[in-house]
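Note that this complex is displayed minus one protein chain, with the remaining chains in position.
And now, subunit A:
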Amino acid sequence: MDPSTSSDITLDINGEKHALLVDHRTTLLDALRERLDLTGTKKGCDQGQCGACTVLIDGQRAVSCLQLAVAAEGRHITTIEGMAEGGQLHPVQQAFLDLDGYQCGYCTPGQICSAVAMLDEHAAGWPSAVTGDVRTEAAPPELTPEEIRERMSGNLCRCGAYVQIVEAVTRAAAERTGTRPDGIAEKPADPATEVSA
């Protein structure tokens, strides 16, 4: 490859370092799928409109199709392959399985990565476009189905599994805060699952 239009880079993916030579035109999405065999991340529209390629970059959700691989060097990248821990599915993964949060499954890795980071954003008190009062002195927004739909609107599902996706995210959110979906406290929050923002 022409050294003026390619670079040797190291990508940190799911805690593992991967050295590779990339043409600068390579997106993070293509590097994951075509070079590193991490095909869990899906290519949908390839133009930032569908969310199928969502991964976490330094813990924040982002579409990997608009991220150049060379510009992702030095960032901690988490893909769907890195969500489970110690053979245990992530609670969001388990909720999607239990509540049928998909039909064909193509958008699912992106939906799950997006939901995992979205729950962190909500826990940090971030408002959304449907939050009635965004002022800091207002109460933090409750994660209602309307809030979930707005916050997950960057992930399209062409099968239309949205009803179950909202249910799965609702359950995962309730598990995280130790409340049942009906709002009744179930167990004390585990400090290990609290997220600092």
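One rule holds in what follows: contacts are C-beta pairs under 8 Å (C-beta built on N, C-alpha and C of every residue); 3 or more make two chains touch, one makes a residue touch a chain; residues count from 1.
Keep this in mind: contacts and distances are computed from a predicted model.
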item	value
Protein name (UniProt record) of the chain left out of view, among "NADH-quinone oxidoreductase subunit K", "Acyl dehydratase", "Amino acid ABC transporter permease" or "Molybdopterin dehydrogenase"	"Molybdopterin dehydrogenase"
Sole contact to the chain not displayed, among A:A31, A:V63 or A:C107	A:V63
From A:R35, A:H76 or A:R149, residue that would touch the chain that is not displayed	A:R149
Absent chain, residues of subunit A that touch it	2, 4-5, 7, 23-25, 27, 46-48, 51, 54, 57, 60-63, 66-68, 70-71, 114, 117-118, 121, 124-129, 131-137, 149-155
